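This part shows chain A:
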Amino acid sequence: MTALLATRNLESFYGDFQALFGIDFEIAQGEIVAIIGANGAGKSTFLKTVAGLLKAKRDAVTFEGEPIGGMPTGKIVQRGVALVPEGRRLFPSLSVEENLLMGAYAKRPGPWNLDAVYGLFPILAEKRRNPGTALSGGQQQMVAIGRALMSNPKLLICDEISLGLAPIVVKEIYDALPSVCAGGLTVIIVEQDVSVAQRVSNRLYCLQEGRVTLSGASQALSREQISQAYFGV
Partner candidate 1 sequence: MTGWIDTIVQGVLLGGLYALFAMGQSLIFGVMRLTNTAHGDFIILAAFGAFSLVLAIGLPPAAAPWAAMGALLPIAFGVGYGLQRFVLNGTLGKDPLPSLVVTFGLAIVIQNVLQEVYSADPRSIESGGLNIASVPIGADLAVGTLPLLIFGIAVAMAVAMQWLFDRTAIGRAFRAVSDDRDAAELMGLDHRHVYALATGIAFVLVAIAGTLHGMKTTVSPADGPALLLYAFEAVIIGGMGSFYGTLAGGIILGVTQAIGFRIDPGWGIWAGHVVFLAMLLFRPSGLFPKTR
Partner candidate 2 sequence: MSTAPIAFEVSRATRASRIGGAAAVVFVAFLASFPWWADHGWMREFNEMACYLIFAMMWNLLAGYGGMVSIGQQAYLGLGGYALLVMGNFGGVNPFVAVPIAAVLTMLVALPVSKIAFRLQGGYFAIGTWVIAEVFRLSIANVSAVGGGSGTSLTALRGIEKATRVSVTFWLCLVAAVASVALVYWFLRSRQGLALLAIRDSEIASESQGVNVRATKLGVYLVAAFGAGLAGALYFLGNLRISPDAAFTVNWTAFTIFIVMIGGIGTIEGPIVGVVLFWLLNKYFSEYGTWYLVGLGLLAIVVTIRFPRGLWGYVAHRFDLNFFPVQRRLVLHEPPKD
């Protein structure tokens, strides 16, 4: 089995500050993998580096066996990687529908279009004409996920989608995950909430201070192992 996405000894820097120290990561077609870790562990940095927003060595990141490290974000999106960024980052001067249409900019063929997204999150169809930022937090998150799906990605990466949302809303969003993955979509989720991460994922990586401290099948890992890897105590 070859990995859809893999990183080998991935390092990342903000200026002189090193944020990632040799991350080895892989995810197979159709898998759901969670990345957990405390604030500042390097989770978002890892995602940004994979998505091309931060520099990386060309062969430190491979997608479908081809090196993509440090490629322009746009090119990586064209290949089928979509990132739902932390904090949602909706375009304030675009309506809900326009935000979704921006997701289709890469023009990749596939099952996802406006109707499919509205089918997944019916509330968005009602609010299609509203400015994206006029919605509730949970609805905005739906727009952000829908927008990423509109590019018909092979790999969907979700950065802290539960951040700042009520538990019931988080549940509602994660409940949509199985139908999103029905078509064989591969998903990486980054979560602060360990129990949520463990419940929805097949495998799990834990980061601490820019290094992988634990990885394995989500259900097989014990609480103690995780908190050991999470806090280093």
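How were these picked? Simply put, all candidates are chains of the complex that A comes from, given by their letters.
Quick note on the criterion: a residue touches a chain if its C-beta (ideal position, glycine included) is under 8 Å from a C-beta of that chain, and two chains touch if they have at least 3 such contacts; residues count from 1.
Just so we're clear, the structure is a prediction, and the values are computed from it rather than from any experiment.
Put simply, of 1 or 2, the chain that touches chain A in this complex is 1.
Within the complex, the chain A residues that touch candidate 1 are 51-53, 72-74, 77-78, 82-83, 85, 89-94, 98, 101-103, 105-106, 131, 147, 151.
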